[in-house]
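Missing here: one protein chain of the complex. Every other protein chain is in place.
Here the chain labels run A and B in written order, and each chain numbers its own residues starting at 1.
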Amino acid sequence: MRLRRTLLFSGLGLGLVVATVVSAGSGQLTIAPGQVLGALLHPLGLPAGVLPVDQTAQSALWAIRFPRVVLALLVGAALAASGLLMQAVFGNPLAEPGVIGVSSGAAVGAASTIVFGWSFLGDWTIGALAFASGLAATLLVYLVSRSGGRTEVVTLVLTGIAVNAVTQAGLALLLFFGDTQAREQIVFWQLGSLNGALWRDVLVVAPVALVGIVISLTLSRRLDLLSLGERSARHLGVNVEALRIGTIVLVALLVAVAVAFTGVISFVGLVIPHLMRMIIGPAHLPLLIASVLGGALLLEVADLVARTAVPFADLPIGMLTALVGGPFFFWLLRRTRRRSGGWA
Amino acid sequence: MPTVPPRPKTLISAVMITALALLLSGCAAVTDDAKPTSTAATCTDAPADPLADFVVAKNPRALVGPATACLSGDAIPVPPVSPTPQLPVTVTDNQGTAVTVTDASRILALDLSGTLAATVFALGLGDNVVGRDTSTGFGQAKRLPEVTRGGHQLSAEAILELHPTVVLTDTSIGPWDVLLQLRQAGIPVVVLTPDRSLANVTTIVTQVAAALGVPDSGATLDASLAARIAATKAKIASIAPTKNRLRVLFLYVRGNANVYYVFGKESGADDLITSLGATDVAAQVGITGMRPVTAESLVQAAPDVILVMTKGLESTGGVDGLLKAVPAVAATPAGENRRIVDMSDYEILSFGPRTPEVLAALARALYAS
Partner (left out) sequence: MSAVVAQGVSVVIDGTPILDGVDFDAHAGEVHALIGPNGAGKSTLLAAIAGDQPTSTGTIEIDGRDLSAWRLRDLARRRAVLLQQSGVFFPFTVRQVVEMGRAPWLGTADDRLDGEVVAWALETTDIVELAGRQVPSLSGGERARAALARVLAQRTGILMLDEPTAALDLGHQEEVLTVARDRADAGDAVVVVLHDLTQAAAYSDRVTLIDEGRVVASGPPRQVLTAARLTATYRYPVEVLDHPITGAMLIGPIRPHKEKS
């Protein structure tokens, strides 16, 4: 197991570095690798010697490609971490954040901004509103499904389904009222896209994602204990209710901040943690690290494909992750059914 | 994706954007269609001047059968000598941003209706255009790479690959963030008005000309357009009956999605119909902007002629298909006489430099016997 972990971490780490480098060097704007390196190093004050730097290429890279490369890493990491946390709280490897209404809640917030043309926070309006409404939907689900100071997991799921239904209806209403430009924007946002990523976005997502992931790491031991069941975890000193609320809020934060800027990207939070668990087992600390690395890697590669596959076009990344994640998930299901216990 | 461009409040833009966006989003987002789709298949022998020698129907209301309004050829008339842009020039664009254009040698004019590109060509700067949007397919632009492939998902890098020196657009294409990225990468992006109407034809020309440093050519084109539009309107006025005007309704149809909208006041269609010497039924009934069809109000309105877009009509299966799909249409005088007049989607409401010809072609379709 030690060996497996080491291999996995090194593999993921290496893959991530390679993917990021390749991604930074590729795009529909043809720039020689030397120039890319130069463009990267010059503004950082590092002497890049003979590397030529074309001014337009440099500004193009920094304005367009680099923020996108970084955002892909952050969003991938955040989504994978949130998926793992969700699975820990629900004690079920098939749980995913969409269940508790974060994504669709965030969708309603963002769609409202688009349809009503709100801009009271300037450029931050849509992000802030998606964030706020995603969090609100999650808390609503949580509070409604609580009774007697405890939260039944099944009730949580069912309430999440109800809230999802309501938010979907809200979204349909907004789509109806919106003009078609709004509709187009909303639809593409629902499919997820990193197109148009700006440094302003990165500056919001980065601290939230990083803080969220660090907090998750500190929760790992307690999440391990949660797998023994709620009562047993409590007997071992875990404040289960607080852990649950805290984790759910954390999930909402991580998902909402990703969704607010890149739309709904599915399957990352579902497939990555599951895959990693199959390789290195369920202990949450190493699993979280592996998932964060894996999620970042997946989204980096997916985004590379999304922005270079079709000339002059930018594929919706959520479509790509679903296309790959869906069949993969079916395969996972088939495989785990054969194993005893079915949870592997 | 998270920002929304400041949008003007007028309805025209909204409606126009709606119409063509509905249309273009219906066309598959990833069709690998390099061929421009704006020329109607049945318009191969349209006369150069639609209003020259045709027989005016004595009673246009009694006409039977559909007609297609055609433009002759698909080339934009260009001035004999290309103007030289006087640069640098700083303009305040439609959003109040001051944009400085220093080089107009590689132009990208992108919008939903193709109006901007057509205007650039009409100003004589067609040779400088390096890419086209999906709605631009006239002769001179056919060879250009299509930049707005995915409908509304511009790829900033792909655009930069063309090394444009100035980008003209309105807010009808997005995402807005990509345009911001282009600005941050140092490309001047001038945002023009998205409004499309008869009154705006010359305004757009003026704005485009100003941004490209050829205000004089713009003025000349404006004058010529204004004159030709006035002349055409006058000619039409002399043809159209003053009493018992034709009752015309603009209907947006797209067959498979069951999408039917009536275009009313402030939608551009109103302007068009009135200039054709007809009564805009939708405006009369009080419809503003774009409204879904209510069967009963359609029958109540009793239009004599229904105007549609060519591709929209094709998608419902032609006139027969339309009459079957929307029984309310069949119950109108227009339906009974099969008076469905169609025109290319990209021309009919684009209000670009070919506006006088569009008016004339429509008039011919409405009033020729």
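The working rule: a contact is a pair of C-beta atoms (placed from the backbone, for glycine too) under 8 Å apart; a residue touches a chain by one contact, two chains touch by 3 or more.
Since the structure is predicted, the reported quantities are computational estimates derived from the model, not experimental observations.
Q: Write out, one label after another, the shown chains that touch the chain missing from the document.
A: A
Q: Decide which residue listed in A:224, A:300 or A:314 touches the omitted chain of the complex.
A: With A:224, A:300 or A:314 as choices, the missing chain is touched by A:224.
Q: Among A:156, A:238, A:272 or A:315, single out the residue that touches the unshown chain.
A: Touches the omitted chain: A:238.
Q: Can you say which of A:187, A:215 or A:283 touches the chain missing from this structure?
A: A:283
Q: Could you please point out the subunit A residues that touch the chain left off the display?
A: Residue positions of subunit A that touch the missing chain: 91-93, 221, 224-229, 231-232, 234-239, 277, 281-283, 339-344.
FYI, only the chains that are shown with their structure count from here on.
Q: Using CA atom averages as chain centres, what separation in Å is found between subunit A and subunit B?
A: 41
Q: Enumerate the contact residues on subunit B facing subunit A in the complex.
A: Against subunit A, subunit B makes touches at 1-4, 6-7, 14-15, 17-19, 21-22, 25, 30, 145-158, 160-161, 163, 171-172, 174-178, 180-182, 184-186.
Q: Can you list the residues on subunit A that touch subunit B in the complex?
A: On the subunit A side, the touching residues are 27-30, 55-56, 59-60, 63-65, 110, 113-114, 117, 119, 123, 125-127, 130, 179-181, 183-185, 188-189, 193, 195-198, 201, 260-263, 307, 310-316.
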